[in-house]
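All protein chains but one are shown in place.
Per-chain numbering from 1; labels A, B and C assigned in written order.
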Amino acid sequence: MPDTHFFASPRIGSLQSGPHDRLSDVPGITVGHATLAKEALQTGVTVIFPHEGDLFLEKTPAAATVINGFGKSLGLIQLQELGVIETPIALTNTFSVGQVATAQLRQSISRHVEIGREWPTVNPLVLECHDGYLNDIQAFAIQETHYTQACERASADFAQGSVGAGRGMSSFHLKGGIGSASRIAQCAAGHYTVGAFVLSNFGRLPNLIVAGQPLGRELAKHPAAGAPETLLEQDKGSIIIVLATNAPLDTRQLGRLSRRAAAGLARTGSVYGHGSGDIAIALSTAYRIPALAHAPMPSLRFLHETSLDPLFEAAAEATEQAIVNALWAATTIKGRDGHTRTAIHELLPQWRERLTLGSSQ
Amino acid sequence: MPDTHFFASPRIGSLQSGPHDRLSDVPGITVGHATLAKEALQTGVTVIFPHEGDLFLEKTPAAATVINGFGKSLGLIQLQELGVIETPIALTNTFSVGQVATAQLRQSISRHVEIGREWPTVNPLVLECHDGYLNDIQAFAIQETHYTQACERASADFAQGSVGAGRGMSSFHLKGGIGSASRIAQCAAGHYTVGAFVLSNFGRLPNLIVAGQPLGRELAKHPAAGAPETLLEQDKGSIIIVLATNAPLDTRQLGRLSRRAAAGLARTGSVYGHGSGDIAIALSTAYRIPALAHAPMPSLRFLHETSLDPLFEAAAEATEQAIVNALWAATTIKGRDGHTRTAIHELLPQWRERLTLGSSQ
Amino acid sequence: MPDTHFFASPRIGSLQSGPHDRLSDVPGITVGHATLAKEALQTGVTVIFPHEGDLFLEKTPAAATVINGFGKSLGLIQLQELGVIETPIALTNTFSVGQVATAQLRQSISRHVEIGREWPTVNPLVLECHDGYLNDIQAFAIQETHYTQACERASADFAQGSVGAGRGMSSFHLKGGIGSASRIAQCAAGHYTVGAFVLSNFGRLPNLIVAGQPLGRELAKHPAAGAPETLLEQDKGSIIIVLATNAPLDTRQLGRLSRRAAAGLARTGSVYGHGSGDIAIALSTAYRIPALAHAPMPSLRFLHETSLDPLFEAAAEATEQAIVNALWAATTIKGRDGHTRTAIHELLPQWRERLTLGSSQ
Partner (left out) sequence: MPDTHFFASPRIGSLQSGPHDRLSDVPGITVGHATLAKEALQTGVTVIFPHEGDLFLEKTPAAATVINGFGKSLGLIQLQELGVIETPIALTNTFSVGQVATAQLRQSISRHVEIGREWPTVNPLVLECHDGYLNDIQAFAIQETHYTQACERASADFAQGSVGAGRGMSSFHLKGGIGSASRIAQCAAGHYTVGAFVLSNFGRLPNLIVAGQPLGRELAKHPAAGAPETLLEQDKGSIIIVLATNAPLDTRQLGRLSRRAAAGLARTGSVYGHGSGDIAIALSTAYRIPALAHAPMPSLRFLHETSLDPLFEAAAEATEQAIVNALWAATTIKGRDGHTRTAIHELLPQWRERLTLGSSQ
């Protein structure tokens, strides 16, 4: 992906990455984007498929954590009660949750006309961040077709940066968006992959920490970083973090895993700002739960609780790396009313020699 | 309202009701309905206004409890984090959450163009039940205009029964829908009103308890109650409960109040069934929180914690009464595919002499 | 048990009971009591063993719900995080939690000297109610030996009423204490038992509901019920509810089960009063989790979520029955400062003909 990663992002932590350092290193996971990029409309939809099968009939075990609840995501109540995902995970801008939820419903009933009739309804799962700095969010530009388009394009080989739901997102007063990473957890019971995926739209520049270094304080002095008073603005962003693993965890354990996203997030400079809707989901691809009562339940052998620490470390580190990767993959975007968010790599070259950041690749 | 209450519902409990035994006995609260009632389309939208002012600028303190999370409501994450409501509370069918959320967003930005630009975004609050037994929910019949229509019609004098969001709802295999009640809490610090409002769509007939009596077991023998095997069906319904009070409670105390809705619900025969999305919101009209940072915060004197018990009893009793009132206010509705839900009063006359239920009026 | 059940308690609900209508109808569960009954000291300790094996090495899956948190129980934080019980469940008075916790620690390390050294520490699980009306709680009369005594006496055939931790408890201004019941849940996957066990110490007499009937309002008129002004007192009690089942549920499902205790509790007249510490635990005996990392994890096949409703109904009904049984099993106790709590059966005879309560036996 030379267009998104034209120079390597700093390497976070000490654990080994999966083969592509991204969510889809967890086998079976695919991601698709639909991007709107026309003048004041800089937004999109991104979908994550936990597996290639029928998501309603074969539900994915999952759990969620609300790190800070200034957010308008849909679908977490049922996810937390029942511990399953039954649609793709959709990400979009704050004002398009309704459109995308309706698209998910139509998609589900187009496949199973029994939904909402003989069968229960389906639980749309739509997560959001507010891209209104670059995007004219009041235009309600996202249509149901963008959702279906994103679904059709889903692939293990997906783009990062200013694409899909990440198109209009800002992070640390810089261009944010989509980022991903993965880490290998060496548990007593075997090696497992933990993938992280972020829609990154949070943070004030002076707070940015990269690989432990207070990079934001330096960058804030750069003329292209924006006026100093701008950088004092409150964090009105958000971040959505999706963790996936092929380790066999039950939903309580997945809840524990999801809470470790907060550790990775903190290390990039976040204190889970008041105005930031910070939400993490963790899912396992190791097994599926059948929808229909007469289908046999799987026989499961979960990881012993004492095996979780390597997964927790992998989750925190992959989250931190994914946030950094979102910054490094981003391209500068000019959106509504002349608003511009600069990609970090445009500010970095002249500062690079002052940094001792290792490279992730 | 002779059309909805053509005979009096049984009287629940021992506390005094407010003047009209409904949510709007809490001064300032209004309710509006938009109803679709055409062949297979039997659905609607209902809105509750906590006060007559600008809901975004003067936010209403509130809290929520998920009694059972098989539900797709939108807006609870932020409500629980920030403790405020900033739109009308909207109720509709499960598949129309998206449309109504979008309508709420458009309504908010039409009043404050700064929302999602200079100001943060607004948190839509849309609660739902699944009315697919009577309503062709797959038709996605609710439009944004239904939401605005419901808003325009809001009044302290509102209808109960098969109206608004309650049009297509079922409860205990009977016709459910909108119900409301109120109780006076005599606290040491003074008398306060607790109002309850339900969108009632839950329950199996054999489980129905009215004023402590196992009425459902009797009614289940009635030929019009439906085939016995039907009554074994799992509960796939839901109930939304909105409590309001003019008592000055902080959001932690409102959270405690909201949890008492579960007591009233249980007394009607619910065990919070697996498939039932049972959600309660509690709000206070005693004060408002300004949206803008430079507006002065109100000076508040909350109730002492030891004064809460009368409010808790009022909340439980008003909830139970509101659920009973929803049944008694309902009219028989025939909907999609010949499905019919019978109003309880059609089954009751011949059983009335066997009952010793008091009347609420 | 003629001493505790000298007349039969009213029958709650419609489900079938287990063979003895008590917690130990779930195979493997035993209960033991140590009772102090000497003048102003009217208190005790009760223990529940989930199974007969080594509780630390073979942990019991469990979950807990805080219905109302005015309580001082110990051990729930870790239970909720890890989903296991690793000691007997101990119940005692509020001021003796410390002594009993220390006793649990000593018992655990006496069996496994590695605890707190090579192995992690053990999580004491001590639940409490405030028996200070009858018992001189300031005497701190419970010693560690009472805990070990209760453990030694554990049996599937255990007493109810004014025994063990229930010795000094009050409920509805009457004598409360230990009660138990069980119900059979007929799930699609098979028949399972749900047992309930309560330490009942909550409620105001005018609120008492038995089998749907407002019995408390009648009893409150009885001269022996106490002075009317006394009956206006706030609820300063609590209830601990332990549910057990042999159904194979994971800890998320056990959490759902535990929340149904609140339904049964509400039907006896509780609104989860401000001053009442109402806590429910649910455990499964269907499998065990090994403590040691190298021990093989069990292979598990959980119930399909759609099979839970019969278990939920059984949990609510068994809880309600257990609370009623605690009242009916109680004997009148005179404690500190001449305080007396009268057993309900002393008030009932002259009221019995006015009641139409069925018998549970």
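Quick notes
By our rule, a contact is a pair of C-beta atoms (placed from the backbone, for glycine too) under 8 Å apart; a residue touches a chain by one contact, two chains touch by 3 or more.
A quick note: this is a predicted structure, and the numbers were derived from the prediction, not measured.
Among A:L308, A:I333 or A:L347, the one in contact with the hidden chain is A:L308. Among B:A40, B:A220, B:L303 or B:A343, only B:L303 touches the chain left out of the display. From the options C:P214, C:G275 or C:G335, the residue with contact to the unseen chain in the full assembly is C:G275. Shown as candidates are C:G28, C:G69 or C:P290; the residue that touches the absent chain is C:G69. Among the residues C:I85, C:L105, C:L174 or C:L257, only C:L105 touches the chain that is left out of the figure. Looking at C:P27, C:G116 or C:P228, the residue that reaches the missing chain in the full complex is C:G116. Summarising the interface, subunit C meets the missing chain with residues 66, 68-78, 80-82, 94-95, 97-102, 105-106, 109, 113, 116-117, 120-121, 123-124, 130, 132, 137-138, 140, 236, 275, 277, 279. Where subunit A meets the chain that is not shown, the touching residues are 14, 67-68, 206-207, 209, 212-214, 217, 234-235, 256, 259-260, 262-267, 270-275, 305-306, 308-309, 312-313, 315-316. Where subunit B meets the missing chain, the touching residues are 81-83, 188, 250-252, 256, 289-290, 293-295, 297-307.
Here is the rule we go by: only the chains that are shown with their structure count from here on.
Judged by shared residue numbers over all numbers used at their interface, subunit A and subunit C contact each other through mostly the same positions, with over half in common. Averaging Cα coordinates per chain places subunit A and subunit B 35 Å apart.
Chain centres here are Cα means. That of subunit B falls 33 Å from that of subunit C. Subunit A and subunit C have Cα centroids separated by 44 Å. Shared interface positions of subunit C, i.e. residues touching 2 or more other chains, are given as 256, 305-306.
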